[in-house]
Structure formats: structure tokens, C-alpha cells
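Let me begin by handing over the structure; questions about it come next.
Here the complex is missing a single protein chain, while all its other protein chains stay put.
Order of writing sets the chain letters: A, B, C, D and E. Residues in each chain are counted from 1.
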Amino acid sequence: MSMSDSPLTHFDASGQAHMVDVGAKAQTHRIAIAQGRISMQPATFELVRHGSPKKGDVLGVARLAGIMGAKRTADLIPLCHPIALTRVTVEFELLEAEQAVLCRASAETVGPTGVEMEALTAVNCALLTIYDMCKAADRGMVISDLRLLEKHGGKSGSFVSP
Amino acid sequence: MSMSDSPLTHFDASGQAHMVDVGAKAQTHRIAIAQGRISMQPATFELVRHGSPKKGDVLGVARLAGIMGAKRTADLIPLCHPIALTRVTVEFELLEAEQAVLCRASAETVGPTGVEMEALTAVNCALLTIYDMCKAADRGMVISDLRLLEKHGGKSGSFVSP
Amino acid sequence: MSMSDSPLTHFDASGQAHMVDVGAKAQTHRIAIAQGRISMQPATFELVRHGSPKKGDVLGVARLAGIMGAKRTADLIPLCHPIALTRVTVEFELLEAEQAVLCRASAETVGPTGVEMEALTAVNCALLTIYDMCKAADRGMVISDLRLLEKHGGKSGSFVSP
Amino acid sequence: MSMSDSPLTHFDASGQAHMVDVGAKAQTHRIAIAQGRISMQPATFELVRHGSPKKGDVLGVARLAGIMGAKRTADLIPLCHPIALTRVTVEFELLEAEQAVLCRASAETVGPTGVEMEALTAVNCALLTIYDMCKAADRGMVISDLRLLEKHGGKSGSFVSP
Amino acid sequence: MSMSDSPLTHFDASGQAHMVDVGAKAQTHRIAIAQGRISMQPATFELVRHGSPKKGDVLGVARLAGIMGAKRTADLIPLCHPIALTRVTVEFELLEAEQAVLCRASAETVGPTGVEMEALTAVNCALLTIYDMCKAADRGMVISDLRLLEKHGGKSGSFVSP
Partner (left out) sequence: MSMSDSPLTHFDASGQAHMVDVGAKAQTHRIAIAQGRISMQPATFELVRHGSPKKGDVLGVARLAGIMGAKRTADLIPLCHPIALTRVTVEFELLEAEQAVLCRASAETVGPTGVEMEALTAVNCALLTIYDMCKAADRGMVISDLRLLEKHGGKSGSFVSP
């Protein structure tokens, strides 16, 4: 297989990393939705569940960390393009049966390249912040199932996680 | 339970978020090791495995993203203290049976507070970068099992993941 | 009042913070002008007034801090959109009677959302820098009257401070 | 007055800006407390007062912006030293009579230089964030009375605002 | 010569620095190519030449630093506009006769202002990173001949270095 056929688009024909050319791509509306979860001990789960401005709003802090993290994506991921995000949302769901917090984030832009990394980074920063805020109680929390749920817009079309 | 007994140390007695006082804590050597993995399709796994300066060194780029990400932790995690890291390492292992890449990162400092978040952020940024570099080939990759393996130094003593 | 009628547009219908959707808003020319002042002791005022490349150009440093600060707005204000600023200016006026420095900043873009926060952040960073540069002489300086003077462009129309 | 006697310590003897030498200063505990307020219309004040995770927690978001802003001080203020903050707090008080929100922030470190700018920046970022979150309802809000309340530690001794 | 005729466009008519207005300029494709070199001792040159994932890939690390540095240009150069880069490349050539590494970088955007500074910053960050990685062996390395090779797009037309 010659390099020019390689699906590793972040490398040029001689295998060198580059920021790929998106200058000729259409300015279309693009959206990506990502998801992940963090599992914890039952007592930690209760602490998170009862968060409030009075008792300590873990998820409120994590939501902001996710939104702000999405804006830092191009600083963190070496070959990502800087993107003018037009919308970011971060939501949480308490999974009682699994003693886990599910985080789902969406990112949107109108531009020449997709926002998958922005949505994934938002989830990541939100989940890491939950870890940070609860770690004094529970250092064994585990982040898992972090992945892209769907993305739309752009030449490669839609992706919906099976 | 009164708030002052809460294990959510990132909130004060009235439940408000703050950056906790570490001014009186001892300046000790602190180390943390974190780990996570990213699973992918067999063809993607082959692309990563055969990375090289000629063909595109996915893991080399991801390693740098992890190291640089560790330095940005206090920018990303709202209540983290800025920390003068004295060492960061990021390693990968190819898990053939699971078609996954395992990432392990360590962070160290000599200071008044721990570096768990720095090690976790390093793993995170490294794995997200692998996702970014391979996503044109495989948007269904999944990051999982992201957690703290061990930490040493500091008043709360050592933690070793069971 | 239902949440969807709330003027707090930075929260969704369930009260959660989000970065609001500007993807469908028109790309128009937008400008905002903000202003603030810092009051000081007469001797400090003289130091600032006589600033020069030979004696220490306080206002020259503060102007740059304002311009550069405007570019960091989306890093600082959690729910602000990243914006491609097309112009930033920062001006000072010495208010002799009040022994104060007045700062006025303008920010402009062509895009889907306004630049009020960029103009306000520019003023803020400029005034804080004056404080920083003069604080060894005068720690009692006070910043006041920091507000939006006017903004134009966008669906909500013009605002001119009464 | 010769320049070497100038209280503008951020300039050298020939009037050029520099980051002053703190290498020989004692590593002492330093704390600074700053304060400011934002005035608004009665209806806006009610929106802020009734903030909650259900209705939109304006002050919760602003508190985080203040804490995170303190960590960015050396990025924003040109001649500030980078500082390893050991503690940051941000508090709000609702001033009913004035229809204003008072913000008070403290910053601490153990190091060779003071943290006045960090405390002031925290207040600033918190108040600007309140402006941002309420501006759709009230563009005429005014930030005022932003100043240092007190600082302790360091060779120049304590300062307490009269 | 009146100031309005000055070629120093970064200053207004009264000589004050500002971020110039590009709001009315055409959104055109713009590209800039810059170049520079770093000279070193023969033994250091051999270390760089034989870089590989096994022995330490100096140029791979430097390439990433260049690409990421281009994205930080507006943070570093006070009066630069933030720019949505659409492409960045960084290449190296080993100049055997001169015992030097030549770095060439290109930056592209579709927008109202040029990307000369982004290309130059990419070269700079790449060469500084080579210095950093080899400095334990050779502190006498010298960076030279850093300049713009060509730029195209925009009202001022093309520039090609003679």
C-alpha cells in the first residue's frame, strides 16, 4: 500500500506528521456527539448525586470543565485545526445500577472540518474533573466507554456508532 | 454528615468550590502513575503497530501530546493547583489479543500536593491523539479502563490500585 | 416564568450551563466599545502621566496587555465563544480632576456573535496592568465604572449606554 | 528624581520594562484579598439571587471563572511572575440595597513574591462572567470598587485598605 | 511624513499600538512559507541524522513543536490576529556540508489576513526544539537565516524572497 492511500491522513506521503489541508473543504454545519462514563464506589456515587450549591455541585463544576476543555482542543491535540465552535453542551446521567456517571457532550461548528475531537475532549475534561473532585474519597474510580456516538456534516458523511 | 466532614475537599463548609489550601503541606517527592487503553479494529491496529518515521509514527505523536498535556492540567481541571512537574513519562504497549493500545504515564514533582491529575491527563491526551490520528480510518475506537494505578508521597500516603 | 423564557441564555431549559448555539446566526460586522477607570494618588498619577520610553511607559505596557487580553477572552469567560477578532483598540485618557486614568477599548469581528466580552476584557486587563505597574507606589488604587458603552451588529440590535 | 529611586519597579534604570528580580527574596507565606462589585437592574438581581442547579447557577459559574482566572494571571499581566498558588477562594455577597453582587477573592502562595494581582484577577474574571451570563437581560451592568483589601507577607509588610 | 503614511501599520495615527482592522478585507486563500536553519557540531549533527523511534527522533519532536507553535502565534505576537489555520507543514533537510538542519514551514488559511507570522513561528519553535533536545551535547548551536520565503494572497499581492 502506498502512503498516499493510507488512511492515516495526518501523515504526508513520506510519513511526516502535518496539519492536513482543509482550505478547499466546504463550510458546512458540523456536529459531533461523544460519550463516556466514570464508575465509582456507592458512597462516592451518593456524594455526586446529592450535589447542590449547598453541598458541593460536582457535576456543575465538571460541566464547565467540559465546555471550557472543548475550547482548548487545538492546544491539546497536536494536529487538530483551531475551530470556531458555535455550540457546546455537556450533560450527565446518573446510572444507578452501575454506580456510574454518564457524560454526553456535543460540539458544533460551521466550518471546513469536523468537531469529533472537541466533543471527545469535552467528555474527557468533564470526567477527569469528576475524578479530581471526588478523588479524596475514592481514588479507584475508572473512566470507560469513551467514544464518538455520532457525527454529521462534511464530505465523509455521517457516522453513527453501531 | 456535616460538610466539614465531607470527603469532597474541593468544596468549603458551605458547599462552594475552592482551590484547597496546600500552603502548609510538606514539600515531598510525589509520583503518580495512570493508565488507560484504546481499542480499535484489526486494520487500524496494524497501522499503529507499523508506525515509523517513514510510515507515520502515531505513537510518537501521541507520546508528545501526553507529555505536553500533563503540563496543561491546571488549565483544564478547574480546581487543580499549578504544579512544577519534575518528570513526565508516557509509554505504550500493544495488546495484540485485544487489538488495543495500552498507555501508561507517570508524573512527578517535589511539592505540597499530588500529581494524580497530571498523570491521568497525560494518558487522556495521548489516547485522544491516537483517536485523532486514526479516526479517518476508524471512528469506532473506544477509550476505556482509564484510572490511577498508584501514587506515592504526601500525607494521605500511598495508593496502589487493587 | 418558564426557563425557556428566561433571559439567562447561558442556561438551558433545565438550568444547566451551556455554550449557546450561534451556528444559525448571521455573519455580520459586530463592534463593541467598553470603558473603565482607575483612580490613584496624585503622586502616582504624575508617574503615569510622565511615562515615556525613558522613564517607564506605563500606558504603553497596559495598552498591549489590553489588546492581548481581548484575544484570551474565550479562555477566561467560561461560556464565551472563540471569536476571530478583526480589530482591537485600547486608548487612555488622563482625567486630571479625578486623578484617574480612563481606558476605552473597542473590539470588532465579522461573525455570528457579539464582542462585548472582548471589549470589557481588554479594558480590564489594561487597568489591572496599570495597577500592577504602579502598585509598589500605591496599593490603594481603585478600578471603577467598568461597563459597556455601546455595541452594534447582530439580531438584538444596537445598545448605547444611556 | 533619578529612575533608580522611582517607585515604578517594573522599569529599569533606563525606563525599560522588565520582570523584576525576585530570586533573592524570602520564600514566605503570602496572601492577598481583593474585592469588587457589579451593579444591575432589580430584575437581573433577582435572576442571580435565585440561581440554582435547576434555574441556572450564575454565581457557581462565576466562582469557577474567578478561580481559574487567578491561575492565568501571569499570562495576562505582562510583567507578573508565574506563581505556584497554594490556595484560591472566591465568595459572593448579595447587596440587596444596592442591587449589586459583591465578590471577594483571596489568593495565597509560599514564595518570593506577592499575589495581589492573582486576587484582583480572580475578582475581575468572576465579575466579568456575571456580566456575560446576564448580559442578554441587562447590558447596562457596571463593575466598580475593584481594589485590594489587604495583603500580608513579604518585605514590604502588610497592607490593609483604609 | 505624517503617521498615516507610515508603513508601521501596527500603530495608529497618534503612534499607539493597535490590532489593525481587517474586517473589510477579502476572505482569500493565503499561504506563507518561511525558513531557517540551525548549525551544530559534527557529532551533534550525527545524532540528529540518525534519529529514529529507537534512538530518539529529534526531528519528529521538532516537527510537532513547529506545527503546534503555529497555532499559538496570536498568543505570542502581541498584535497578531487570531487565525483559523487550514494547513501547516514543517519539513527538514540535512545540510551535510554546513552541518546544519534546514527547516521550512508553510501555513495556510482562508481569511482576511496573512499568515507570515504563523509560518515564521512554526520554523522558530521547531528550531528551538532541536536546540532543546541537543543542548546537553552542544550548547553552541546557532539559529540563522530565519526569514520569509514567499507569501501569496491578499491585497498586497505576492512576495517572493529574492
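The working rule: a residue touches a chain if its C-beta (ideal position, glycine included) is under 8 Å from a C-beta of that chain, and two chains touch if they have at least 3 such contacts.
Just so you know, these numbers come straight off a predicted model, no measurement behind them.
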item	value
Partners of the unshown chain among those that are drawn	B, C, D, E
Candidate in contact with the missing chain, chosen from E:Ile31, E:Ile83, E:Ala100 or E:Met141	E:Met141
Residue among D:Ala17, D:Ile33, D:Val88 or D:Cys103 touching the omitted chain	D:Ala17
Subunit D, residues in touch with the chain not shown (by the definition above)	12, 16-23, 74-75, 78-79, 81-84, 111-112
Contacts of subunit E with the absent chain, listed as residue ranges	3, 6-11, 14-17, 36, 44, 47, 52-58, 61, 64-65, 68-69, 72, 75-80, 116-117, 120-121, 124-125, 128-129, 131-148, 151, 156, 159, 161-162
Where the missing chain touches subunit B, by residue	29, 60, 63-64, 67-68, 70-72, 82-91, 108-110
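Please note the rule applied: only the chains that are shown with their structure count from here on.
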item	value
Subunit E reached from subunit D - shortest hop count over touching chains	2
Homomeric contact subunit A-subunit D: same or different residue positions, threshold half	same
Superposition of subunit B upon subunit D: rotation angle, C-alpha, nearest 5 degrees	120
CA centroid of subunit A to CA centroid of subunit E, Å	31
Sequence positions of subunit A contacting 2 or more other chains	16-17, 52-53, 57, 60-61, 64, 68, 72, 75, 78-79, 82-84
Chain contact graph, described as a line, ring, star, complete graph or other shape	other
